[in-house]
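One protein chain omitted, others in place.
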Amino acid sequence: MIRFKKVFLLIICLLIITMVSGCWDRRELNELAIIMAAGVDITDEGKIELTLQLARPLAFTAGAPAGGALVQKTTWVISGAGDTIYDAQNKIGSEVARQQYWSHCMLMVFSQEVASTKLLEVLNFIYRFPEPRETMSIFVAPGKAKDILNSNSAIESTSAQSLFYTSRSKKSFRVEFAAFTRDFYTPGTNAAAPRVEELNAGKLLGTGTEKPPEHSELAITGTALFKADKFAGYLNPRETYGMSWLKGKTLRRARLTAPGLKDKNKKIAFEAIRNHASIDPVYEGGKIKFFTRIVVEGNIAEQQGEENLLDLENIEKLQESIAGVISEQVREALNKAKDEYGTDVFGFGEAFRRKYKKEWVKYAKNWDEKFSESEIYLDVDVKIRNTGKQTTRPLLQKGDQRS
Amino acid sequence: MLDIVKLDGRQVTYMLIINLIGEGLLFAPAASFLFAGQDAWISNIVALIGGLASAFFWVSLSRRFPGKTSFEIFEILFGRFFGKIIGFYFAWGWFNFTCDTLREVFSLLSSSFMSRTPLIVFLIMGVILTTYAAYSGLENIARITQIILPLTFGALIVLFVLSTPKMEFSNLLPVLERGFLPVFKGSLAPMFWFCQVIEISILLPFLNRPEKALGISIKAIAFSFLGYELVALGIMAVLGPALCSVTYAPALYSSRIISLGNVVERMEIFIMIIWIASGIVKIAMYQWTIALGSAQMLGLKNYRPLVVPIGILLVSFSVLLHPNIVHLFDFMNFVWGGPYGLLYLLIWPFLFLLYAVVLGKGNDQKA
Partner (left out) sequence: MIRIRRFRIKHSKINRDSERTVSEETFLPDNKSQIGKEEPDSLPPIDSSVTNPEWRELHLSGSLIKNLRILKAIFLNCSDVVFHEFTFPQNEGTRLAVVYVDGMTDSTKLGEQVICPLNGLALDEDIKSKIPDEKTLEYIKNSVLCTGEIAEINTIEIIVNMILSGETAILLDGADKALFTDIRGYPKRNIEESNIDRLIRGPRESFIEDLRTNTSLLRRKIKNPALKIEMLKIGRVTNTDVAVVYVEGITNPKIVAEVKRRIGRIDIDGILEGGYIEELIEDNPLSPFCTINHSDRVDKIAALLLEGRAAIIVDGTPFVMTAPALFIESIHNPEDYYQRFFFSSMVRILRTFTFFISISASSLFLSLLTYHPELLQTSLLLSIAAQREAVPFPSFIEIFIMEVVFEILREAGLRMPMPLGQAVSIVGSIVLGDAAVRAGLVTPATVIVVATAAIASFTYCYPGSIAIRPIRFGLLILSGFIGLPGLIFGMLLILIHMANLRSFGIPFLYPIAPLSLDELKDTFIRAPWWSMDKRPHLLTRNLFRQAPGQQPQPPQGATGG
């Protein structure tokens, strides 16, 4: 026992000595350049240009800064070009005093150029490098990704946070890196990513003594569709809704407007709480049909007309009316994706593969063409659960305002 | 007998479970995913059969020679010389696998968490723990197991529950997409892990009620099977077949994806704790086994003097045996979880049992 203790002490001493010489992975927070967002562009020479939005922790100090004048910029946007992302990052590293730290990178923006030429090459970095997290959001910018990162937000401290929170609120289609790569690599479906743009958001209120600065915010303006590893085209926000209904799970609190029952111009606003979609493929003699059923639950949010919502019949009619709007949106999305771009981002192929695993082998290689030939039947079922605070609106009985 | 302790049935069950799930729970699925894709859960069922067979072989063999560990049984079966040769062959197998396990547990730590820290530091730290545990004896290992195993299962269930929002069980379809052969290939790795129930042949003499050994091993395999199914189904539902097969530790990957209400996220710390703690316990148990077996074959009165040298050998061999992580995982998943491992754990015991039954060695249960 005593001898064992001596050996044990010796080992512990050795360990301590090795450890003292080490601290290999230690990095103080004030030695880190925390990457908030990253963007990838292609330079004119065809190199990969990486743009990083780095947080400046000094500007994040809790509490109000002393005196309004000392508001500092919270981020630093810096670019570098290289053969690979890692190489580009090294280029940036020669200018940044601190070690770049990827684990808190919330979003990755690919320019449309990258998306249509080099996406396959670029994606692997996030997947392989230990630091970047798979929960980061993926975006496609029609212009330069650099410009997207080089923006400010009026409400959040960084534009990266602003965009991330916007996408996280699930008001529109969003995709995390893990889901994106899953769709990217899974046969029978294609990837899609929201499209981000910098929109003019008017003028910020200044102090009054100087000219109020022009201000622009990042906004999600639709969806970029991919076909295999190449960018295929965009869906506008309305078509994005349509795609989301079909994908069945990505929306929360989606608002849509349906025409009223009495007067088509007096609208009904509907707030979707829950939505679900199922695809049932039927294979008959080389022809593929998809029977798609979309179930949407939600509440009436606003009523412009004067329909009597206490009437169950009216509710049913309204449900149909809303279902019509939804199927219209889905149609538009399908038209764009299926007929125009010829890409299956909805997972029809996957559904087909799950049901007809033998037949799938034939179509696996060129599914997207086969998809364009298939027929899709839609069945939208809307369920109005609540009508808000009000049962029905009171009738205005004061002369001839309504006629 | 070199260690006079008695363990109760629950302790042995716990030890066997941690033996079967140890680090395997986090790594074995990768091999099944690679072959069987979304059918990995069927592979586990196939593997279960192998595990049960192995348990049956070893327990029947051990019960013909009550109070003897398998190393002693070899000597009785094949005479002193050949018995010792077979004993050393098995001791080497154990040693080799322990080295690989040690390397596996810590190489993932260094590859995905702390890439700049030299692996040897982790190895030395791990072996200090296992040596301490193995030196302090079987009873102590049993007690540690009783604390670590509930934590492991608890963390696993927490992770599973937290992953449910990200799960899409349609990922598990279609069943048997590429026929049965890939499923069978995918079952070899988990089968090897289930077959590690061989540890019962060492623990049985220390069990206070040896007649319950078979029941205990079956219970252990059943529990581990549940763990494996939980992982195989959960990870596949979260990641889908495309992402499952391209990472060494799919469990780690899927735990990185957990995000619940934007608050509960970055949960891989749980996986890290499970994997180090259960790995350490398993390695300690094996280190103890190797020391005990070697001492029995060398005719020593006490196994303790062998524990420290074996620890040092473990570190050096786990560094030397594999040049890089690719070699390590290839060896682990396709050589251990393939002919090499199954020869040790499934085919030899069958032959030994056959030999004992045919020659009528040991006391026959039915007689």
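Order of writing sets the chain letters: A and B. Residues in each chain are counted from 1.
Methods note: a contact is a pair of C-beta atoms (placed from the backbone, for glycine too) under 8 Å apart; a residue touches a chain by one contact, two chains touch by 3 or more.
Keep in mind the model is a prediction, meaning the values are calculated, not measured.
Considering the full assembly, B:129 is the residue among B:61, B:129 or B:306 that touches the omitted chain. Residue B:147 is the one among B:147, B:298 or B:335 that touches the chain missing from this view. Annotation: of B:10, B:209 or B:327, B:10 touches the absent chain (contact as defined above). Chain A meets the missing chain through residues 19-20, 22-23, 25-30, 32, 34, 55, 57-62, 101, 103-104, 106, 131, 133, 157, 161.
Where chain B meets the missing chain, the touching residues are 8, 10-11, 14, 109, 113-114, 117, 121-122, 125-126, 128-129, 132-133, 136, 140, 142-148, 263, 265-266, 268-269, 272-273, 276-277, 280.
We take it that only the chains that are shown with their structure count from here on.
Rounded to a whole number, the gap between the C-alpha centres of chain A and chain B is 41 angstrom.
Of all the residues in chain B, the ones that touch chain A in their complex are 111-118, 120-121, 124-125, 128, 131-132, 135, 170, 173-174, 177, 239-243, 253, 256-257, 259, 262, 265-266, 304, 308. Interface of chain A with chain B (complex): residues 4, 7-8, 11-12, 14-15, 18-19, 22, 24-25, 130, 133-135, 168, 176, 178, 181-182, 185-186, 350, 353-355, 357.
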